[in-house]
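Up next is subunit A:
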Amino acid sequence: MITEGSLFFFSIALFCIGVFGVLVRRNLLFILISIEIMLNAVAVLFVAASSIHNNSDGQIMYLLILTLAASEVAVGLGLVIQMYRRSKTLDVDQLSSMKG
Partner candidate 1 sequence: MNVALGYALLPWIIISSTALVIMLFTAIKRDHRYTSLMTSLGLFIALIVQIMQIGVVEQHHELFIIDGMTTLLSALLILVSLLLSFLLHPWLQNLNDPKEEYYMLFLLATQGALVVCASSHFGSFFLGLELMSLSLVPMVAYKDNDQIALEAGIKYLILSAIASAFMLFAMAIIYFYSGTLDIREIINHFPRTANSSNIIYSTAISLLLVGVAFKLSLAPCHLWVADLFEGAPLPTTALLATLSKAAIFVVLIRLFSEGEWHNQTGVITIISIIAAASMLIGNFLALLQKNMLRLLAYSSIAHFGYILLAILAIKPSLPLTSTTSLASEAAIYYLIAYLITVVGTFAILTLLTNNKHSYPLTIDCLKGLFWVKPSYALALVFLFLSLAGIPLTVGFVGKFYLTLAAVNGQLWWLLAILVIGSIAGLFYYLRLILTMMEKQTDSTLLINTSSSLTSHFILSFVIVMVIGLGVFPDGLAQVIVELVS
Partner candidate 2 sequence: MILMNLILILLVGGIAAWLCESISTNAPKWVAVFSLIVALYPLRTVLFNLDAITSDAWLINESIPWISRFNISFHLAIDGLSLLLVLLTLTMGMVAVLAAWKEIKQRTGFFYFNLLWSLAGVVGVFCALDLFLFFVFWEVMLVPIYLLIAIWGYENRRYAAMKFFLFTQAGGLLMLLSICAFVLLHYQQSGELTFNYLDLLQHKLSDQSAFWVMLGFFIAFAIKLPIVPFHNWLPDAHTQAPTAVSVILAAVLLKTGGYGLIRFVLTIFPEASYDIAPYVMAIAGFSVIYGALMAFSQQDLKRLVAYSSVSHMGFVLLGCYAFTVQAWQGAVMQMLAHGISTSALFALVGAIQYRYHTRSLKELGGLWQTIPKLSAVGIFFVIASLGMPGLGNFVAEFLVLIGSFTTYPKLTVVATSGLILAAIYSLVIAQKTFFGPLKLGNAIDLDNREVLMMSSMAVLLIWMGLHPQPLIDLAQQTLNNFPLGVQ
């Protein structure tokens, strides 16, 4: 039996993993993936909440999140390609020409 609490903590853990990934990875692709993980954590929570409260709002939100994730990746990958074409690297730490 999956309890509400465990779902909650699972999603928090997943979210934290995503956050951690965003923070420590330098590769742009991995950062995008980490963001996906974060979004998925949110999606899990929404679905779980939806089943608890017995309304469909959460599931609709899940769909929306899915769309968001997809379009984000679409835009993101476009940029990834651009970046790789331009500088032959995906290291985000290289992206620091603007400062001050």
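Heads up, the rule we're going with is that contacts are C-beta pairs under 8 Å (C-beta built on N, C-alpha and C of every residue); 3 or more make two chains touch, one makes a residue touch a chain; residues count from 1.
Regarding selection, all candidates are chains of the complex that A comes from, given by their letters.
These figures come from a predicted structure and were not determined experimentally.
The candidate list 1 or 2 contains one chain touching subunit A in this complex, and it is 1. Listed in rising order, the residues of subunit A touching candidate 1 in the complex are 4, 8, 11, 15, 18-19, 22, 28, 31-32, 35, 38-39, 41-42, 45-46, 48-50, 52-53, 55, 57-58, 60-61, 64-65, 68, 71-72, 75-76, 78-79, 82-83, 86-87, 92, 95-100.
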